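Data first, discussion second: the structure below is written as structure tokens.
The complex is shown incomplete by one protein chain, all other protein chains being positioned as in the whole.
Read from first to last, the chains carry the letters A and B; within each, the first residue is number 1.
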């Protein structure tokens, strides 16, 4: 069964990219592929882009969609085995997952990191449980440690806009008032491993990503050196992996601004959104013609549709 | 007009069962039956199975669905006549119900028992008001006293799995930390009256269901005697009907466990879900090959589709 939760799920990432690029041009070519099938979108956390782009992608394929906001619409779920369920949680994942799969042919799951217990987060308890118990293909709509639909959309964005064969891509940490998961940073680094790019990751000391993800990338603690000659600057905040979930710095000098962008090779600016203006990125950068953030968001439909198409034709 | 709120709404229950069994085999035979029609699903309470299975059933029939979570999406409704509405409730059911019917050709209503006023609950104030004022067919998605879509799905499950002409079916009360409505127990007993089964209901003293529902069933206070020779064991908690809404017992010996299941005729285990593991049923029972809970949940689509089809062709 084909799941889509991480790069390793995909046998041929280049092929998936090509299909995505084709869908970007011709989104309405397969209106009956999803006939008589239903996609369930299960949200344990808030969502705007993922919620809308997944529904739009499904509609383009003739796939029905059912949206569940777990906390608002249904019950609290139990994930531990062997517990005596006499407290707040009314349903066990061992029932909830296969039950949802009775009504949905594919399940999309959004479940963020809790950021208090690193091992639990990196075990991907919720996502893994849906894969283990549901019996249907599972699409990650951003899990504790990865956001692969975002990364595939990012890859499409880079492919579409690059001006050199092998562009220099800089993933830069940026400040943020709240502690955020590492998922987008992890996943972007992971997918760039198979893209034809030269990846540099820059952040203050203590913000190193898990090496599983950053393998192959250049780590550069001086943002000025990192930005030099960049073709793409991808900004994202994340909390510390080593001092797990901690905010070690809010140093405003890490904000993406016109001064640092001037060091680049007229780099495009990227961010997965939502973005805090004048904290993560200066107005002057995100409002410039080099900003790709809206196109990037539009490519979320493309990546979702490519993944659904791959699952439906598997 | 055909409503579906209780057994008595259905002129020929056997025929409905046969249609459901046919739909279970061939769910996609009538993709245009719901053309240009819309089903409104109105939730006064949380829902997972009902929410998803109703949408799936509607999709299979080409029927559009609109979902309303009353408390989250709209206003508080007033059900009393003649009141001066100068407090918290912004809309009267005398407007809300026919207004919804302007947009929806069928209305599904979920409204649980409050469990504080037995007469009010058993009057079925909310469900009845929608039947009285909306002017369109009303489907109960579980009301204060009944859950007929569940019961029809249960009947389909028993018919599909029974190994003897007239199986012994045991409805057993089981402990639960919270006070729950009698709806599932009532409704299961009611529908078993027209099924070709031998029904035994077992529970501690004080948990007798309203005799309207338990008529024709054997009442057995000793679970060991009840389980003896059973072909199906259907577990469900409910609060007391006589000491209305009270939790009279949390006696763990009423949990469905392997020891009591060993007294049966290799009985199947059934529960409507959500179920609290190791409170209502032991892991060993629900995880055994004799557990039908997932198939039972899957049959919720079947029963919903059979009912919608009956209404659309009435």
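What we mean here is this: contacts are C-beta pairs under 8 Å (C-beta built on N, C-alpha and C of every residue); 3 or more make two chains touch, one makes a residue touch a chain.
These figures come from a predicted structure and were not determined experimentally.
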Exercise. Using the touch definition up top, pick the residue from A:56, A:162 or A:290 that touches the left-out chain.
Key: A:56
Quiz item: Hey, which of B:10, B:23 or B:68 is the one touching the hidden chain?
Solution: B:68
Quiz item: Which listed residue, B:29, B:95, B:211 or B:266, touches the chain dropped from view?
Solution: B:95
Quiz item: What residue numbers in chain A mark contact with the hidden partner chain?
Solution: 27-28, 31, 43, 46-49, 51-53, 55-56, 59-60, 69, 72, 177, 273-279, 283, 286-287, 293-294, 297-298, 300-301
Practice problem: Spell out the interface residues on chain B facing the chain that's missing from view. | Solution: 36, 38, 40, 64, 66, 68, 72-75, 78, 81-87, 90-92, 94-96, 98-100, 102-104
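The criterion applied here is as follows: only the chains that are shown with their structure count from here on.
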Quiz item: Where the CA atoms of chain A average out and where those of chain B average out, how many Å apart are those spots?
Solution: 39
